[in-house]
Every structure is written in C-alpha cells, then in structure tokens.
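Here's the structure, in structure tokens; my notes come after.
As you look at this complex, bear in mind that one protein chain is not there, while each of the others sits in place.
Chain IDs A and B follow the sequence of writing; residue 1 opens each chain.
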Amino acid sequence: MAMQPISAPERIETAPSAGFMQRQFLDYRVPVNLNAFWSFGLLVAFSLAVLTVTGIWLSLYYVPGPRQAFDSIQYILRNVPFGWLIRDLHLDGTTMLFGAVYIELFRGIYYGTYRNGRSAVWLLEVLRFFLLLCTGFFGFVMVFGAASYASLMIMAAHLGALGRILLAGYGVNPATMPRIETLHLLAGLLALGVAAVGFAASRAAGTANPDGIPAVGEADRIPLHPYYTMRALFALVVFMFIFAIIFTFQPNFAGLHEAAPGTPALALPIDPLPPWYMLGFHGLARAAGSFGFGTFLTILAFLLLAALPWLDRGTVASCRYRPSYRGFVWVLALDWILLSFGAALPPTHIATIICEAATIYFFLHFIIITPLVTGFGRTRPVPPRPGMRRFIRTEQV
Amino acid sequence: MALNAGIERESGAAPEAAHGEPRRDFLKILIGSTMAVGAAAVAWPFLDYLGSDADARAQGVVDVDVSPIAANSGITVRWRGKPVFVRRLTPKQLAAVQATPMKDLIDPASFASRVSPGGESWVVLVGLCPHRGCIPLGNKPSDPRGPYDGWLCPCHGAAFDAVGRVRRGPAERNLPVPPYRFASPTMIRIG
Partner (left out) sequence: MRRLLVAALAAGFAAALVAPAHADQKRRDPLSHFQFQGLFGSYDKATLQKGFVVYQTDCASCHGLRLVHYRDLRGLGLNAQDVAGLAAGAKVPKAMGGNGKPKLIAATPDDRILSPLTPAQAAKRFNGAVPRDLSLAEAAHPGGARYIYSLLTGYRPAPDNMLMLPHHHFNTAASGMQTAMAPPLKAGSVTLANGKKLGTREMAHDVAEFLAWTADPSHDNRKSTGYGAMFFLLFLGILVYAARFTTRRERP
C-alpha cells in the first residue's frame, strides 16, 4: 500500500478521483493516542498485497497436477527469470502476514478493540483470520511436497465425508490439485474481500485506541496525515527489513518441506509439520486424540475467539485499566506459543501432555477466565478522554 | 494541504508554520525519490518474469542435421510451433527456378533472396500457405508437388515452385523463409 508519504501536489489532491484517498487516508481523523500496535493494519494490508501480486505471478507457471505441481514450482525456481525471487516473496510473505495477523489479534484482545460498538469489526477480523489460515493451508498443499501430501491426507481424515469432496475421491488423483488451487484462490479472494469490508466497518465504527474508550470529540482525534503517515511508513520499513532478513537467511522459515515430491508417497516423511502459523491448531488436534474431536476443538476455538465481545463482561475495555485480566491475556499468548511448541515436538508422551495442558488452558481462558475476571477483576480509573492517561496518574499522586 | 490546513487551524495548532519546515520538505523529497527508486527496483523482476522462461527460449532455436536428406527429398521439422520444410534441390531444379523470369511471378523474389549463400541447394521454408494457413503438400515422396515441382496447397490449390515462390493463386505471397544459417556444412540453425 503505497500511501503518500509526502504531500501530493495540489493538482492531484483536488482531483475528484483522489477524493476517496484524501478522505480515507489523509484527512481521516484517528485517535490522538495510538501506539505502535495500530501500525499492524497497514502491515497486514501490505502483506496481503505482496501475496496477491506474487500469487498472480506464480499462477502463470503453476501446473496443478499430482506430479506437475511440485515440478512446476521447481521450474519456476530454476528456469523462469526471477522465479526464485517471486516464489520466495510469496513463501516468506505468509510468515510476515501471519506474524502481523497474530499481533493484530493480540492487540484486539489486549486493548479490547472489540468493544465500543466494534463487535462487527472483530467478527470480520476473526473471519479473515480463518479464511487466511484456509488459504495458507491450501497454498501449503499446492507445493505438493511430501509434507503437503501428508497434511492433505490428515485434513481429509479430519473432515470425514467432506474430505472425500476435498480430494475428489479417496486419494490424490488428477482431479485433486485443480480444486486445491481453486480453493486457494477462492479462500484468498474471500479473505481479501472480508479484509476490505472489515476496513470499511472499522472506519464506520471509528478507529479504536489503547485506552479502550470512544474517541468522539474533535480534540481527541488528529488527521492521519501527517501525524501518523510517517510513523506508519517507518513501521512498514521496519517490517520490510524483517522480511528481507527472513528472505535472505531463512527463506524456508515457514517450514515447507519440499525436498521430495508428494507422490508417489507410500512412505510419509517422519514429521509432516505444518507451517508455524498453523502449529497451534495442530496442537489442538494432537491434544484431541481423534480426528472428529480435533475438528470440533478447532471450530470451537474460532467460535470462542469470535464470541469474545460477548464473553467480556467488564465495564472497562482496555487491559491498561484492568490489571488482573492483563496478566491472563499474556498467559493466553504464552499458552498459544506453548501449544505451537508442543505441536512441533516429536510425538512423545511429554509432547502430548504439553498439548493437552495448553489446550485445556486455552478453552479455560475463554469459557471461564474471561467472563469471571472481566466481570469481577480489579480495574483502575479510566481517563476521561483518550490519551489523558498521564493526567490520571498525576491526579492519583 | 488545503483541507488539512483548515483542520489544523481549528484545533489550534499550526505545524506548517513550525520550525524546521525547510528540512522536512527536503526530507520528504528525498524519501519520495528513494521510494520511487525502490519501487522501480521491485518492478523490474516482476516484468522480467513475464518474459520467456528458459524452455520457451530453447524452443526458439532449432538445429537440424541435414546430412541424411538426399537430393530431391525433404523433411519437416517443428520450429516455434510451426512446420518448417527443409528440401535439397537437384541441379536440374536449381536451373529451372533460376531461369524463371521475374515477370511470371505473383510475388517477385529473386532466387538469391530465397536461399542462403553457400548453401544454395537447400531450401528452408515455413510450411504454412500464406492464403489461409494450410500446410502445403509436397514434402513427402508420396505427395503431389503441383505443376511447378514445389508444393501444392490442398485447401485452395495454391502452387509453389521449388524455392517456395507462389506461382498460382489464391495465395498472393511466397512461402516465408525463416531466419536460419548454416552452423556447419551439415547443420542448419533455424531461429
């Protein structure tokens, strides 16, 4: 998203076609007290743009077939000019996207951005997360390395009868990969659509802020440009710098095991690990023990995340002013990392126990802890207007 | 900045008048031009990607070993998806095409413009009739060659002579000669 970093010439600013950009990106007024977490919307948008463009480019040479899929990607990497660059940008773009998406979700939970009439925005954010994970999964399968094959089979088993529709039969056959490719595009486009609607909904409801109170007054808000544009641009440059580091040194950070083609695969790789951003859900499935229960827990996890605006019983939205809930939110984040960690371990007794414990805590957080702690937990006085936290503190002293 | 300026006045601040303004303008220009350079550097690989890949480039050039071709016979090879006729002429055929007066030709072209210097007994043609794109007959021993001992289009009856010049309609142009050269006395490189 190339936002205008410098004030455009008068001629462009007054052109009618520039009106939308002017209203939404330059003159749009945002709360005075936004912190670095509020740059992540732009970072998600940037990642989505990178993935969309590189995805279109890759589709020009990708061949969906049980054998051709793997070979066509190798062909792109080796024999198409700059194919390696575009494939690696797509591959590492997923790491950047999910990094930003996870942080954005954490921001929502921590600062209670789903409050103050923004529950629709939150629902769209969770739906977008779900669609992006679907896109990521189908993209991972499209590589059709040995781990992709294993993951596809495991997913088909989780989905039961739907799995047969996913595979177009009982196993991988010539009809399978075209529908995986179509699903990748479909889920990706839907995610883009939901992201756009979510953006509009967020603008309609007004940008949230770290104090968790509505910013309605004129003095509570300042124009996006120039006060936040340079800051957003700086965040983008830092984000791209991390992108470049991963691209340069760990292009396979997402964990695509693509050293061997997926078929014929009567022998599976030892550890068909999904990419890191799916490890948490992998952990839920591991803790569940059976395919059916694993599917149930995954759906439940998404539903509970979506239900957060109604599970939160507090009068205060932001964890800045509810210290007891704040601790639990941090524990939830660590719990998710632990769950991912347990899912990445070899399948030992210890790994299963880690996954089970982390899964139990995860559901405990949403079902018990959130309603109780937000309802009865300790709170601190909320500033009268956004960005007046310092004023409150001095008053207390 | 017209709208912004209004809002800023409302909120009681006037950043435009603040100190350090020339420096920021310079910075803005520098940032803008740096970003333009970056965008161009990113655009280049994306455009280059859309060009031909290595296999497609490889198909653009075809080497043909002409040593097994006997006089008065030809082969058909595939080049960039099109049929290419390679025929070796007999001295009698060469004399006949060289003796043809230019005024008899529908699309006048000299003998020298139809062959490669040093390999005059070889004829290399793109085997698609200029009329409607059928593949003319005459390259297999069993094919009819038409009245001019060259090629005969089976679709509408256009006839070509031994160096592919059109002698009878409906075609109005000669069979095209692809770019080629002799890589060695027995090897033709088309493309």
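Keep in mind that, in the parts below, a contact is a pair of C-beta atoms (placed from the backbone, for glycine too) under 8 Å apart; a residue touches a chain by one contact, two chains touch by 3 or more.
Values in this document were obtained by computation on a predicted structure and should not be read as measured data.
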Sole contact to the chain not displayed, among A:21, A:77 or A:304: A:77
Option from A:94, A:209 or A:340 whose C-beta touches the chain left out: A:340
Touching residues on chain B - with respect to the absent chain: 8, 11-13, 15, 18, 20, 23-24, 27-28, 30-31, 34-35, 38, 41, 54-55, 58, 63
Chain A, residues in touch with the chain not shown (by the definition above): 5, 71, 74, 77-79, 84-85, 88, 222, 226-227, 230-231, 233-234, 237-238, 240-241, 244-251, 253, 255, 258-260, 271, 273, 276, 279, 337, 340-345
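Assume only the chains that are shown with their structure count from here on.
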Chain A residues touching chain B - in the complex, by the definition given at the top: 2, 5-7, 10, 13-14, 22, 26-27, 29, 53, 57, 60-61, 75, 78-83, 85-86, 218-219, 222-223, 225-226, 233
Chain A contact footprint on chain B (complex, rising order): 1-4, 7-8, 10-11, 15, 28-29, 31-32, 35, 39, 45-46, 48-51, 53-55
